[in-house]
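Here the structure comes first, spelled out in structure tokens, and everything after it is commentary.
Every protein chain of the complex appears in place save one, which is left out.
Right after this comes chain A.
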Amino acid sequence: MRLGSKVRMSTVNSSDPRRPARVTRYKSPLAVNPNSSAPVPGEDPTADYMNVLGMIFSMVGLMMRVKWCAWVAIMCSCVSFANSRINDDTKQILSSFMLSISAVVMSYLQNPEPMKLPWEMLS
């Protein structure tokens, strides 16, 4: 090993382990497979679940005119936004926000009565 290192020293500064010629650029794991739009398995699916949940709640809130569903839908959209990855497209998040806000607005337009809170319903 001694011989080896001496030989190396004459060609390259071997005590400095940096090699500018060996730099490989960063390839984002998402860029590697552009065909599949699905995220890498194992990555956080919360954002997607919350997105779907938000859409379901806002649909239920709109159809059944259940006010608390609409509010929960807004909450789900916020959670989904907070958990989204930076390179996720914003269109989906924006659309879920718009959907939940429209659910809230529509349910209150149809019935301006304040929402009955659970502890009030019991009394």
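We adopt the following convention: contacts are C-beta pairs under 8 Å (C-beta built on N, C-alpha and C of every residue); 3 or more make two chains touch, one makes a residue touch a chain; residues count from 1.
By definition in this document, contacts and distances are computed from a predicted model.
Q: I notice the complex is incomplete. Of the names "Cytochrome c oxidase assembly factor 6", "Erythropoietin", "PAT complex subunit CCDC47" or "NADH-ubiquinone oxidoreductase chain 5", which is the UniProt protein name for the chain that's not shown?
A: The UniProt record for the chain left out of view names it "PAT complex subunit CCDC47".
Q: Contact with the hidden chain only, please: which chain A residues?
A: 1-2, 5, 9-10, 13-20, 22-28, 31, 41-42, 44, 46, 78-79, 82-87, 114, 117, 119-120
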